[in-house]
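Only one protein chain is missing from this complex, and each of the others stays in its spot.
Coming up: subunit A.
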Amino acid sequence: MENREQLNRNLAQMLKGGVIMDVVNAEQAKIAEDAGAVAVMALERVPADIRKQGGVARMSDPSLIIEIKEAVSIPVMAKARIGHFVEAQILEALKIDYIDESEVLTPADEKHHINKKVFSIPFVCGATNLAEALRRIAEGAAMIRTKGEAGTGNVVEAVRHMRAIREGIKTISGMEPQEIMVWAKENGAPYELTCEVAKNGKLPVVNFSAGGIATPADAALMMQLGAEGVFVGSGIFKSENPQKTGEAIVKATSDYKNPQVLAEVSRNLGNAMSGLEIAQIPEDQKLAKRGW
(Lines give C-alpha, C1' and ligand atoms only; values in the text may rest on other atoms or scores of the structure.)
Protein backbone atom coordinates (compact mmCIF):
# COMPACT_ATOMS: atom_id res chain seq x y z
CA MET A 1 0.00 0.00 0.00
CA GLU A 2 1.16 3.49 -0.73
CA ASN A 3 2.77 5.43 2.09
CA ARG A 4 0.28 8.26 2.23
CA GLU A 5 -2.76 5.97 2.25
CA GLN A 6 -1.27 4.00 5.13
CA LEU A 7 -0.40 7.16 7.11
CA ASN A 8 -3.93 8.47 6.61
CA ARG A 9 -5.49 5.25 7.87
CA ASN A 10 -3.05 5.42 10.79
CA LEU A 11 -4.32 8.84 11.92
CA ALA A 12 -7.84 7.39 12.23
CA GLN A 13 -6.37 4.64 14.43
CA MET A 14 -5.11 7.33 16.81
CA LEU A 15 -8.66 8.68 17.18
CA LYS A 16 -10.14 5.34 18.23
CA GLY A 17 -12.07 5.27 21.47
CA GLY A 18 -12.62 8.99 21.16
CA VAL A 19 -15.29 11.55 20.36
CA ILE A 20 -15.19 13.93 17.40
CA MET A 21 -17.34 16.99 18.04
CA ASP A 22 -19.01 19.45 15.66
CA VAL A 23 -18.07 23.06 16.45
CA VAL A 24 -19.09 26.30 14.76
CA ASN A 25 -16.52 28.70 16.22
CA ALA A 26 -13.19 28.87 18.09
CA GLU A 27 -14.89 29.17 21.46
CA GLN A 28 -16.80 25.93 20.96
CA ALA A 29 -13.62 24.28 19.67
CA LYS A 30 -11.86 25.14 22.95
CA ILE A 31 -14.78 23.77 24.97
CA ALA A 32 -14.68 20.57 22.90
CA GLU A 33 -10.93 20.17 23.39
CA ASP A 34 -11.21 20.78 27.14
CA ALA A 35 -14.04 18.26 27.34
CA GLY A 36 -11.68 15.65 25.85
CA ALA A 37 -12.62 15.54 22.16
CA VAL A 38 -10.03 13.75 20.00
CA ALA A 39 -10.82 16.01 17.04
CA VAL A 40 -13.24 18.73 16.05
CA MET A 41 -15.36 19.09 12.92
CA ALA A 42 -15.37 22.74 11.86
CA LEU A 43 -18.62 23.84 10.23
CA GLU A 44 -20.87 26.88 10.00
CA ARG A 45 -24.09 25.27 11.18
CA VAL A 46 -24.60 22.06 13.10
CA PRO A 47 -26.86 19.53 11.31
CA ALA A 48 -29.90 20.36 13.50
CA ASP A 49 -29.76 23.96 12.26
CA ILE A 50 -29.13 22.96 8.65
CA ARG A 51 -32.22 20.79 8.89
CA LYS A 52 -34.29 23.59 10.40
CA GLN A 53 -33.11 26.44 8.20
CA GLY A 54 -32.90 24.55 4.92
CA GLY A 55 -31.22 26.04 1.85
CA VAL A 56 -28.00 24.82 0.26
CA ALA A 57 -25.42 23.78 2.84
CA ARG A 58 -21.84 24.22 1.59
CA MET A 59 -18.25 23.98 2.77
CA SER A 60 -17.53 26.45 5.58
CA ASP A 61 -15.77 29.77 5.08
CA PRO A 62 -11.99 29.12 5.15
CA SER A 63 -11.48 31.93 7.67
CA LEU A 64 -13.73 30.12 10.14
CA ILE A 65 -11.82 26.87 9.61
CA ILE A 66 -8.47 28.63 10.12
CA GLU A 67 -9.76 30.32 13.26
CA ILE A 68 -10.76 26.96 14.68
CA LYS A 69 -7.48 25.35 13.60
CA GLU A 70 -5.54 28.02 15.45
CA ALA A 71 -7.62 27.62 18.62
CA VAL A 72 -6.88 23.94 19.28
CA SER A 73 -4.04 21.40 19.16
CA ILE A 74 -6.24 18.38 18.36
CA PRO A 75 -6.90 17.41 14.70
CA VAL A 76 -9.33 19.58 12.76
CA MET A 77 -11.75 18.12 10.22
CA ALA A 78 -14.09 19.95 7.86
CA LYS A 79 -16.85 18.95 5.49
CA ALA A 80 -16.96 19.04 1.71
CA ARG A 81 -20.13 18.35 -0.27
CA ILE A 82 -20.48 14.88 -1.81
CA GLY A 83 -18.74 15.00 -5.19
CA HIS A 84 -17.43 18.54 -4.72
CA PHE A 85 -13.76 17.89 -5.39
CA VAL A 86 -12.93 21.58 -5.57
CA GLU A 87 -14.16 22.17 -2.03
CA ALA A 88 -11.88 19.25 -1.13
CA GLN A 89 -8.96 20.91 -2.94
CA ILE A 90 -9.58 24.08 -0.93
CA LEU A 91 -9.73 22.19 2.36
CA GLU A 92 -6.49 20.41 1.48
CA ALA A 93 -4.86 23.77 0.77
CA LEU A 94 -5.95 24.93 4.25
CA LYS A 95 -3.90 22.03 5.65
CA ILE A 96 -6.58 20.69 7.94
CA ASP A 97 -6.17 17.09 9.09
CA TYR A 98 -9.21 15.27 7.65
CA ILE A 99 -12.00 15.96 5.13
CA ASP A 100 -15.50 14.61 5.71
CA GLU A 101 -17.24 14.07 2.37
CA SER A 102 -20.59 14.55 3.99
CA GLU A 103 -24.25 13.96 3.27
CA VAL A 104 -25.01 16.67 5.85
CA LEU A 105 -24.10 19.23 3.20
CA THR A 106 -26.11 19.48 -0.01
CA PRO A 107 -24.61 17.07 -2.57
CA ALA A 108 -22.81 18.73 -5.49
CA ASP A 109 -22.93 15.65 -7.68
CA GLU A 110 -25.87 13.24 -7.76
CA LYS A 111 -23.86 10.45 -9.29
CA HIS A 112 -20.19 10.67 -8.37
CA HIS A 113 -18.37 10.86 -5.10
CA ILE A 114 -14.95 12.50 -4.93
CA ASN A 115 -12.03 10.46 -6.26
CA LYS A 116 -10.19 10.60 -2.97
CA LYS A 117 -7.16 8.68 -4.24
CA VAL A 118 -5.74 11.74 -5.96
CA PHE A 119 -5.56 13.68 -2.68
CA SER A 120 -2.82 13.57 -0.03
CA ILE A 121 -5.21 14.56 2.74
CA PRO A 122 -7.33 11.82 4.33
CA PHE A 123 -11.09 11.51 3.89
CA VAL A 124 -13.81 10.09 6.10
CA CYS A 125 -17.06 9.07 4.40
CA GLY A 126 -20.50 8.00 5.55
CA ALA A 127 -21.99 4.58 4.87
CA THR A 128 -25.28 2.86 5.58
CA ASN A 129 -24.10 -0.69 4.89
CA LEU A 130 -21.01 -2.76 4.11
CA ALA A 131 -21.10 -2.43 0.32
CA GLU A 132 -21.39 1.35 0.54
CA ALA A 133 -18.46 1.47 2.98
CA LEU A 134 -16.36 -0.61 0.58
CA ARG A 135 -17.22 1.64 -2.37
CA ARG A 136 -15.97 4.64 -0.42
CA ILE A 137 -12.81 2.83 0.67
CA ALA A 138 -12.17 1.84 -2.95
CA GLU A 139 -12.41 5.55 -3.85
CA GLY A 140 -9.75 6.25 -1.21
CA ALA A 141 -11.59 6.93 2.07
CA ALA A 142 -9.18 6.35 4.99
CA MET A 143 -11.94 6.15 7.56
CA ILE A 144 -15.66 5.29 7.56
CA ARG A 145 -18.51 6.48 9.74
CA THR A 146 -22.02 5.14 9.75
CA LYS A 147 -24.34 7.88 8.50
CA GLY A 148 -27.17 7.63 10.99
CA GLU A 149 -29.58 10.53 10.53
CA ALA A 150 -27.71 13.73 11.41
CA GLY A 151 -29.37 16.54 13.33
CA THR A 152 -32.17 14.38 14.75
CA GLY A 153 -30.79 13.46 18.17
CA ASN A 154 -32.33 10.07 17.39
CA VAL A 155 -29.88 7.19 17.45
CA VAL A 156 -32.09 4.65 15.68
CA GLU A 157 -30.60 5.16 12.20
CA ALA A 158 -27.03 5.00 13.52
CA VAL A 159 -27.93 1.67 15.09
CA ARG A 160 -29.51 0.42 11.87
CA HIS A 161 -26.41 1.30 9.83
CA MET A 162 -23.94 -0.16 12.31
CA ARG A 163 -25.94 -3.38 12.47
CA ALA A 164 -26.10 -3.48 8.68
CA ILE A 165 -22.31 -3.28 8.43
CA ARG A 166 -21.90 -5.98 11.07
CA GLU A 167 -24.42 -8.19 9.35
CA GLY A 168 -22.69 -7.68 6.01
CA ILE A 169 -19.36 -8.74 7.46
CA LYS A 170 -20.95 -11.79 9.08
CA THR A 171 -22.62 -12.77 5.81
CA ILE A 172 -19.47 -12.75 3.71
CA SER A 173 -17.13 -14.14 6.37
CA GLY A 174 -17.92 -17.80 5.70
CA MET A 175 -18.18 -17.48 1.92
CA GLU A 176 -16.18 -19.21 -0.76
CA PRO A 177 -14.57 -16.99 -3.42
CA GLN A 178 -17.25 -17.68 -6.05
CA GLU A 179 -19.96 -16.79 -3.52
CA ILE A 180 -18.15 -13.58 -2.64
CA MET A 181 -18.21 -12.65 -6.33
CA VAL A 182 -21.99 -13.06 -6.40
CA TRP A 183 -22.40 -11.02 -3.20
CA ALA A 184 -20.12 -8.29 -4.58
CA LYS A 185 -22.11 -8.19 -7.83
CA GLU A 186 -25.50 -8.08 -6.14
CA ASN A 187 -24.48 -5.40 -3.67
CA GLY A 188 -22.29 -3.33 -5.96
CA ALA A 189 -19.23 -3.87 -3.80
CA PRO A 190 -15.64 -3.87 -5.08
CA TYR A 191 -14.59 -7.53 -5.23
CA GLU A 192 -10.99 -7.33 -3.95
CA LEU A 193 -11.98 -5.34 -0.88
CA THR A 194 -14.89 -7.68 -0.24
CA CYS A 195 -12.44 -10.62 -0.22
CA GLU A 196 -10.19 -8.75 2.19
CA VAL A 197 -13.06 -8.13 4.62
CA ALA A 198 -14.28 -11.73 4.29
CA LYS A 199 -10.79 -12.91 5.25
CA ASN A 200 -10.12 -10.49 8.13
CA GLY A 201 -13.65 -10.19 9.52
CA LYS A 202 -13.36 -6.42 9.73
CA LEU A 203 -13.13 -3.31 7.59
CA PRO A 204 -9.61 -2.36 6.47
CA VAL A 205 -10.12 1.15 7.93
CA VAL A 206 -11.39 2.50 11.24
CA ASN A 207 -15.19 2.74 11.52
CA PHE A 208 -16.85 5.36 13.72
CA SER A 209 -20.53 5.96 14.32
CA ALA A 210 -22.37 9.21 13.57
CA GLY A 211 -25.79 10.74 13.09
CA GLY A 212 -28.11 11.04 16.06
CA ILE A 213 -25.92 10.40 19.09
CA ALA A 214 -27.17 12.71 21.87
CA THR A 215 -26.37 11.10 25.23
CA PRO A 216 -23.53 9.18 26.93
CA ALA A 217 -25.72 6.07 26.73
CA ASP A 218 -26.14 6.54 22.96
CA ALA A 219 -22.37 6.75 22.56
CA ALA A 220 -21.77 3.63 24.66
CA LEU A 221 -24.51 1.81 22.73
CA MET A 222 -22.74 2.48 19.44
CA MET A 223 -19.40 1.40 20.93
CA GLN A 224 -20.88 -1.84 22.22
CA LEU A 225 -22.32 -2.45 18.76
CA GLY A 226 -18.80 -2.25 17.35
CA ALA A 227 -18.11 1.40 16.59
CA GLU A 228 -14.48 2.35 17.19
CA GLY A 229 -15.38 5.90 18.21
CA VAL A 230 -18.20 8.41 17.70
CA PHE A 231 -18.98 11.68 15.97
CA VAL A 232 -21.34 13.92 17.91
CA GLY A 233 -22.81 16.72 15.83
CA SER A 234 -25.68 18.66 17.27
CA GLY A 235 -25.80 16.54 20.45
CA ILE A 236 -23.29 18.60 22.39
CA PHE A 237 -23.81 22.26 21.55
CA LYS A 238 -27.59 21.87 21.23
CA SER A 239 -27.79 20.41 24.74
CA GLU A 240 -28.54 22.44 27.85
CA ASN A 241 -25.01 22.06 29.22
CA PRO A 242 -22.50 21.49 26.38
CA GLN A 243 -19.34 21.32 28.51
CA LYS A 244 -20.81 18.74 30.87
CA THR A 245 -22.53 16.75 28.12
CA GLY A 246 -19.28 16.71 26.13
CA GLU A 247 -17.25 15.48 29.09
CA ALA A 248 -19.84 12.81 29.88
CA ILE A 249 -19.96 11.49 26.31
CA VAL A 250 -16.14 11.36 26.19
CA LYS A 251 -15.98 9.34 29.39
CA ALA A 252 -18.80 7.04 28.29
CA THR A 253 -17.08 6.39 24.94
CA SER A 254 -13.79 5.54 26.63
CA ASP A 255 -15.19 3.14 29.27
CA TYR A 256 -18.25 2.03 27.30
CA LYS A 257 -18.51 -1.44 28.84
CA ASN A 258 -18.71 -0.17 32.41
CA PRO A 259 -22.34 0.42 33.54
CA GLN A 260 -21.14 1.99 36.82
CA VAL A 261 -19.27 4.70 34.94
CA LEU A 262 -22.16 5.14 32.49
CA ALA A 263 -24.62 5.58 35.36
CA GLU A 264 -22.37 8.12 37.00
CA VAL A 265 -21.77 10.29 33.90
CA SER A 266 -25.44 10.22 32.85
CA ARG A 267 -26.59 12.00 36.00
CA ASN A 268 -27.80 15.61 36.05
CA LEU A 269 -26.82 16.53 32.52
CA GLY A 270 -29.86 18.75 32.01
CA ASN A 271 -31.88 18.43 28.83
CA ALA A 272 -30.33 16.65 25.89
CA MET A 273 -31.03 18.16 22.47
CA SER A 274 -34.67 17.76 21.53
CA GLY A 275 -35.05 14.82 19.19
CA LEU A 276 -36.89 14.11 15.96
CA GLU A 277 -38.95 11.05 15.15
CA ILE A 278 -37.55 9.58 11.92
CA ALA A 279 -41.04 8.78 10.58
CA GLN A 280 -41.89 12.50 10.75
CA ILE A 281 -39.06 13.44 8.39
CA PRO A 282 -40.24 13.59 4.75
CA GLU A 283 -38.36 11.06 2.59
CA ASP A 284 -36.68 13.77 0.50
CA GLN A 285 -35.27 15.37 3.64
CA LYS A 286 -33.50 12.26 4.91
CA LEU A 287 -29.78 12.97 4.78
CA ALA A 288 -28.68 9.33 4.85
CA LYS A 289 -30.26 8.87 1.41
CA ARG A 290 -27.71 11.26 -0.08
CA GLY A 291 -24.79 9.46 -1.73
CA TRP A 292 -25.03 5.77 -2.62
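Note that contacts are C-beta pairs under 8 Å (C-beta built on N, C-alpha and C of every residue); 3 or more make two chains touch, one makes a residue touch a chain; residues count from 1.
Please note the rule applied: contacts and distances are computed from a predicted model.
Colleague: What is the protein name, per UniProt, of the chain that does not appear here: "Menaquinol:cytochrome c reductase cytochrome c subunit", "Pyridoxal 5'-phosphate synthase subunit PdxT", "ATP-binding protein" or "Molybdenum transport system permease"?
Modeller: "Pyridoxal 5'-phosphate synthase subunit PdxT"
Colleague: Which is it among A:Gln53, A:Ser73 or A:Gln280 that touches the chain not included here?
Modeller: A:Ser73
Colleague: Of the residues listed, A:Phe85, A:Tyr98, A:Trp183 or A:Phe208, which one is in contact with the missing chain?
Modeller: Answer from the full complex: A:Tyr98 touches the omitted chain.
Colleague: Which parts of subunit A face the unshown chain closely enough to count as touching?
Modeller: Residues in contact with the chain left out: 3, 6-8, 10-11, 13-18, 33-39, 73-75, 92, 95-98, 120-122, 247, 250-251, 254-255.
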